[in-house]
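This is the structure I want to talk about, given as structure tokens.
For this view, one protein chain was removed and the others were kept in their places.
Take a look at chain A:
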Amino acid sequence: MTGGGSVGTGGTDGTGRSVGTGGTDGTGRTSGSDRTDATGGAAGDVVVRVDRARCVGTGLCAATAPDDLALGEDGRARARHPVSAPGEQLTEAAEMCPVEAITVLSALDGRRIAPVL
């Protein structure tokens, strides 16, 4: 019997997309976060959402992206800022979350940036 796909932790995700920790930040953008828009925020700003009912409090995200995510006293993660700058750590936190409780959205148009489904 054959099947499944790759179960490696790096490499491809079975659809040919890279899911390794290196390389791009998963958004495909490599620059642009330092451009500012009219409101003073960076054009590439993102909103970090944590589904607190789903969060099981592993703390992985807070360790991965400590600038943007913190584990509260109630053992659930929360976003530290209303908007964040995008980055590899944040993308990794969203992709690594064991229960997919984190989504990173574009502040501009609400488009999902991570995790890539």
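We take it that a contact is a pair of C-beta atoms (placed from the backbone, for glycine too) under 8 Å apart; a residue touches a chain by one contact, two chains touch by 3 or more; residues count from 1.
We adopt the following convention: contacts and distances are computed from a predicted model.
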Problem - Record-based protein name (UniProt) of the chain missing from this complex, from "Light-independent protochlorophyllide reductase subunit N", "Outer membrane protein beta-barrel domain-containing protein", "Mycofactocin" or "Cytochrome P450" - result: "Cytochrome P450"
Problem - Touching residues on chain A - with respect to the absent chain - result: 1, 3-11, 13-14, 19, 21-22, 53-54, 56-60, 63, 71, 75, 95-100, 115, 117
